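With one protein chain withheld, the remaining protein chains of the complex are depicted in position.
Presenting chain A:
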Amino acid sequence: MSDLALHIPTDVVNGPTSLAFALLAAVAVGLCVVMARRHLDERLVPLAGLATAFIFAAQMLNFPVAAGVSGHLLGGALAAALLGPWLGALCVTVVIVIQALLFADGAVTALGLNVVNMAVIASFTGYAVIVLALKVLPRTRWGLGAAVFAAALVSVVAASAGFVLQFWLGGEEVGQSFGAMAAAILGTHVLVGIGEGVITAGAVTAVAAARPDLVHALRGSRLAETAKESV
């Protein structure tokens, strides 16, 4: 079901909250441009463009979850693991804006909400989890895989928690059922996150085996296994 969208449509979250998050998103994206340019200089435009094209293609790839049910990647943790949080968040932001303007997916008035959830929250929590997990786990194929799996799972749940927070701030008054609704949303996204985690971990370890220098989360160091093989 590639035509389904989970981008927030018109007026699910009220005007003042949407505006506040739009400002937050604008500041965050501006900061991402500054930080990404610091690392890439004039290479920013072609490299970020190609990386965004990759995230775009990755989102089109449907993977099976269980018999008959398939999902597609959100890509926040994938972008953060490979490109770093700043460039990763920037690329996912561009994808969200393209989807809103060219595919009518997510309202124009909710752009700030969607960018904060799926680009900013997902990339930065994902990257933080990888960095923390790699301090504990061994720097092997399995260690990196486990760290990226956890990062993708946490990033998807954190992004949906961002929506729950926005809904709590400026959504419909649902009273006592709010807890049940939040639990349903977060629970569903734990399942989505497991799928995201498996695919993201597979993709990142494949890149780490071939070109460890392209995995931003490894910060230039190689995996233990590949280092032995190359000697």
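The working rule: a residue touches a chain if its C-beta (ideal position, glycine included) is under 8 Å from a C-beta of that chain, and two chains touch if they have at least 3 such contacts; residues count from 1.
Keep this in mind: contacts and distances are computed from a predicted model.
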| item | value |
| --- | --- |
| Listed names "Copper-binding protein", "Cobalt ECF transporter T component CbiQ", "NtaA/DmoA family FMN-dependent monooxygenase" or "NADH-quinone oxidoreductase subunit F", with the criterion being the UniProt name of the chain not displayed | "Cobalt ECF transporter T component CbiQ" |
| Residue ranges of chain A at the interface with the undisplayed chain | 3-6, 8-12, 15, 29-30, 33, 37, 41-54, 56-58, 60-61, 63-67, 78, 82, 90-91, 94-95, 97-98, 100-105, 107-109, 172-177, 180-181, 194-195, 198-207, 210-211, 214 |
